[in-house]
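All protein chains of the complex are present and in place, except for one that has been dropped.
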Amino acid sequence: MISLSSYLFISLVLFLCGIFVMVARKNIIAILLGIELILNASALNFAAYTKFLNNNLEGHIMSLFIIVIAAAEAAVGLGIVIRFFQLRESIHIDDASTLQN
Amino acid sequence: MNSTVVSYFSQSNEFQNVTNWLTQILGFNASSLVAFIIFAVFSLIIVGAMATIGGLGTYAERKISADLQARIGPNRVGPFGILQFLADGVKMILKEDIVTTNADRFTFNLAPVLCLVGVFATLAVVPYSSGFMLADLNVGIFYLVGMASLVGVGVFLGGYASNSKWSMLGGMRGASQIISYEIPATLSIIAIVLLAGGLSMKTLIDGQGGAPQDWYIFHNPFAFMGFFVYFISALAETNRAPFDLPEAESELVSGYHTEYTGMKFGLFALAEYIEVFVVCGVAVALFLGGYKVPFDLGSGQILVEKLGLDGMLAQNIGQFLELGSFFTKTLLLYYVVIWVRWTLPRLRVDQLMTLCWKYLTPIALVNLIGCAVWMYAFNGKSIFALIFHAAGSAGGH
Amino acid sequence: MFANTLFLASACLTIGGAIAVVYSKNLMHACIYLLASLFGVAGLYTCIGADFLAATQLVVYAGGVVILMLFAIMLTGGTSNKVNRFGLEKIPAMGNKKTFFIASFAAVVSAMIIVKILIPVLKQNPSSALSPNEPTVERLGTLLATDHILAFEISSVLLLGALVGAAVISRPRKEIHD
Partner (left out) sequence: MSTLNLDVYMPIVILIALALLVAGGSLFLGSLIRPQHPNKLKETAYECGEEPVGSAWANFNVRFYVVALIFIIFDVESALMFPVAAVFKKFNEIGLGGTLLMSILTFVSVLVAGIVYCWKKGDLDWVKSFNQTNQPTIAKKD
């Protein structure tokens, strides 16, 4: 049961859920949740490939750095959200339109 | 599968017989099933023991505080009031379960369960004795750090879900305190990992000897400081006084569990008391030699030689003695935790953060670097080994 | 036997959590479902012997990112539906039918693309020769300390940048230039 295809399927579902959340939601924090799902899907893929294709641990290193980068991204992203909220009193993505036009 | 309780039992003949018998009956390799049964039984034993220890913790807390304040403490239920915790448990189950109207019901019910899951899951890697450990993971201590951080989420969600100002303040404070003090604790743990060269609890304990001069706390001055940094952080992480700001009754009523009644409150309390035991156990395992005593008990050799006992029996008795050694050390630390609670006044919230970020974290970083430099400079020898070596060479000269 | 049980449980937790994130209308609940999903991913890591990655997942996500998200939700007004002062109430923050339609379209398109990419990989059907338990921590540490030392060091610079940048952005200010 534990096979590469099942892992790819799970990570595909995770990725699609992430895409869906990113597109459907208008709340910036919810969009960041979607991004976390997508990053998890990719990290899971790396770990699965390193297990089933070649058994050196390079994929694990990649997954590790993906987790690191996801954490840094969440920190900066949420910092921006909080600053935006202080300025605009809103976390609606359509309010972040100063640079439009 | 080394040095867990299953591998310990697999040394005996009965285990092989039972496994073979089951394999014949069921028609597939039953070793996994037997392992599952043994694990389940021992998990039940441990959870039962921990619930008792958590219950007795509340009793001990009241009795010791009464001692320190020249009172008598609970003395009605059972001899010396020792059954008080059972009475408390029954009372909690019988209390009405109130969920406030504005509360977020789903989160409200989830929060205590999350706390309990986080604490129970850490019990798997606590090294009780050399043969009696539930899971000897390769990432043991790191796993423990990760699981323990679930408690912070539980505390925050408990405070959030109640939708009461006191709860919310307590939850925010509690979560930020727990996560802040995780940093010095983790850095102290990394310093010990540097000395031991491995993350599994087995490696960490095997690097130490039975006698106090072989413990990691006396390995070098940095590890000595690291113990105190870890212990203070552990106190704060478990919301114990003098760091019990999240539930400071004089300013926040009862903190994040203001709105919790009955058994849900009981689950929070149970999780807290068991977590105190777990962090004390980790402190013992990392710094105070774990289950080790100055002579080798785990294999039972010494009992065979001195008392002429049968091999397996001697080993079992040795294991139980090791268990006793671990529990004695841990409960001594537990006593210190309670003692500290009733001795020191509570910190203010800004003092709490100052202590964490301006004192403990820099000290922990210095300890980490210091341990690395010590390992490099003295090739991993402890300070006592160096002193004995110097004394020996001076005497030989 | 146990491996399959663990795998199934983790997979259900992961997928169920992710789908619950999609369907949840409450931001706080979505965050809790995300925690469940991340837990499931940790379980999936253990199923392929990546024990260190699983523990990292627990430490960084369960302890760190989720707490950060919960804090950010609290700092931005919780789940209360405030009327925002630019009057953009046409679209509720957690989406409406239109956004959900667009999102499902995007998901279907990306699913087709990904499946198209994956088909040759799955056709090979790589032999899943599972290797026995081996401590990944030491090998990972050795790799980090030798081959990937540059990435290891640069990640500290990345973390420094994230720390300084986010602190500058979110630092409380007395006057808000608006």
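For clarity, chains are labelled A, B and C in written order, and residue numbers in each chain start from 1.
Definition applied: contacts are C-beta pairs under 8 Å (C-beta built on N, C-alpha and C of every residue); 3 or more make two chains touch, one makes a residue touch a chain.
Everything numeric in this text was worked out from a predicted model, so none of it was measured.
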Omitted chain - touching chains that are shown: A, B, C
Chain not shown: contacting residue from C:18, C:47 or C:103: C:47
Residue of C:19, C:36, C:75 or C:114 in touch with the missing chain, whole complex considered: C:75
Touching residue (missing chain; options B:23, B:65 or B:163): B:163
Residue touching the undisplayed chain, where the options are B:9, B:36, B:228 or B:342: B:36
Subunit B, residues in touch with the chain not shown (by the definition above): 1, 4, 6, 32, 35-36, 39-40, 42-44, 47, 51, 92-103, 112-113, 116-117, 119-121, 123-124, 134-137, 142, 145, 160, 162-168, 172, 176, 179-180, 182-183, 186-187, 190, 193-199, 253, 258-259, 262-264, 266-267, 348-355, 357-358, 361-362, 365, 368-369, 372-373, 375-376, 379-380
Residue numbers in subunit A that touch the chain omitted from display: 2, 64, 67-68, 71-72, 74-75, 78-79, 82, 86
Those residues of subunit C which, in the complete complex, touch the missing chain: 2-3, 6, 9, 46-49, 52, 56, 59-60, 63-65, 67-68, 71-72, 74-80, 130-133, 137-138, 140-142, 144-145, 149, 152-153, 155-157, 159-160, 162-164, 166-167, 170-172, 174
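Criterion: only the chains that are shown with their structure count from here on.
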Pair of chains joined by more contacts [C-beta pairs], B-C or A-C: A-C
Farthest chain (mean CA position) relative to subunit A: B
Euclidean distance of C-alpha centroids - subunit A vs subunit B, Å: 34
Between subunit A and subunit C, centroid-to-centroid distance (C-alpha), Å: 5
Separation of subunit B from subunit C, taking each centre as the mean of its C-alpha atoms, in whole Å: 29
Residues of subunit A whose C-beta touches two or more other chains: none
Shared-contact residues (touching 2 or more other chains) in subunit B: none
Touching residues (chain side subunit C, partner subunit A) in the complex: 3-4, 7-8, 11, 14-15, 18-19, 21-22, 27, 30-31, 34, 37-38, 41, 44-45, 47-50, 52-53, 56-57, 60-61, 64-65, 68-69, 71-73, 75-77, 82, 84-86, 88, 91-95, 99-100, 102-104, 106-107, 110-111, 114-115, 118, 121-122, 125-126, 128, 130-131, 136, 139-140, 143-144, 148, 151, 155, 158-159, 161-163, 165-167, 169-170, 173, 176, 178
Parts of subunit A lying in touch with subunit C, wherever the complex brings them together: 1-8, 10, 12-27, 29-30, 32-34, 36-37, 40, 43-44, 47-48, 51-53, 55, 57-58, 60-61, 63-65, 67-76, 78-83, 85-92, 94-95
Subunit B partner contacts - residues on subunit C that touch it in the complex: 1-2, 26, 28-29, 32, 35, 51-52, 54-59, 62-64, 66-67, 70-71, 74, 78, 133, 135-138
